[in-house]
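Note that one protein chain is taken out, while the other chains of the complex remain in position.
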Amino acid sequence: MESRSIALEHEPDIVVARNEVRRLARALGFSPTDQTRLATVASELARNVVKYAGHGRLIAQPITDSDGRTGLRLIFEDTGPGIYDLAAAMRDGFSTGGGLGKGLPGSRRLVHEFQIESSPERGTRVSVVRWT
Amino acid sequence: MDGAQRIPVLKVGRVLVVPIQVDMDDQMVISLQERILSELERTGARGVLIDITLLEMIDSFIGRMLSDIAAMARVMDARTVVVGMRPAVAITLVELGLELRGVETVLNVDEGIRLLRDELDGHDDEDEATLLGELNLFGESFNRA
Partner (left out) sequence: MANNSSAQTEQTRRVVDLLAARRDEILNLWIKERLESDEFRDELISKKELRQQSQQLVDALARSIQASNGADFDDAEFNELRAFLNQISRQRAVKGYTPTENATYILSLRNVVIPLLAEELGGDTAALVREMDYFTRLLDKMGLVMVENFIRSREEIIRQQRADMLELSTPVIKVWDKILTLPIIGTLDSRRAQLMMEALLQRIVESGSTVAILDITGVRTMDTLVANHLLKTVTAARLMGARCILTGVSPAIAQTMVQLGIDLSQITTRAQMADGIKLALELVGRTVVPAALVAHLRANGTAPGYKPHEQSAATNNADTKQ
């Protein structure tokens, strides 16, 4: 199955992103609970891009590991201001945007692999994977 | 037209019934919250029943709306009941770290109506409580006899 790239610029894009991720997850044979986990992660992380960076994109990649297991990788990229204190942002309850501070740490609990890189020059890149 | 207008806020007895049947973007979430609160004020309703049976996902944004509505409604002397959360949504919310503390939840609309019965038809049903107390007493007395 092919990768999908979705522009993240306005609030309605968040809805597009999570619906597209759910559709892909369903097509890849994820359970209903996993579909919901992935759609929720997409919603959280796409909102971060739209809210803090203003523009960026989501790349959704179906992947397979050496045992033939299917997975879905979601990459959220932006060229925004970056996250000043990454360690703090990964803690429950930390928020600079008036949210609940559950976005990053909560999303990490919903996936199997979670990587985040951020710098003021290059913006932020979050890559997550969930396996079936 | 404002997107949130597509979500009806119905008044039944002294309860506002809100069936959410569309996928909401953040703006819709915000304006729905505002509409519910202004309807509470306008109608003096004592309960809010939010039906989320069709909602396929609750992220932290929607989760916060539900908590906020419950907290604000409580200040306005109304109780909020959330109906019909799906298993997948419930599991995901727990993993996300949101427990919606302060929000009453029920399984289906039947249970919601049972819980808000007093608010729906507006009379206090103390007879049943009295009866239950008596039944317990019967049991106790009988065992001692």
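The first chain written gets the first letter, and so on, giving A and B; residue counts start at 1 in each chain.
Throughout what follows, a residue touches a chain if its C-beta (ideal position, glycine included) is under 8 Å from a C-beta of that chain, and two chains touch if they have at least 3 such contacts.
Please read all numbers here as calculations on a predicted model, not as lab measurements.
Across the complete structure, the visible chains that the omitted chain touches are B. Only one residue in the set B:21, B:38 or B:108 touches the chain that does not appear here, and it is B:108. Of the residues in chain B, those that touch the hidden partner chain are 83-87, 89-91, 93-95, 99-100, 105-108, 110-111, 133-145.
Just so it is clear, only the chains that are shown with their structure count from here on.
Residue ranges of chain A in contact with chain B, taken from their complex: 11-12, 14-15, 18-19, 22, 32-33, 35-37, 39-40, 43-44, 47, 92, 99-100, 102-103, 105-107, 109-110.
Every residue of chain B that touches chain A in the complex is listed here, in rising order: 23-27, 56-61, 63-64, 86-89, 91-92, 95-98.
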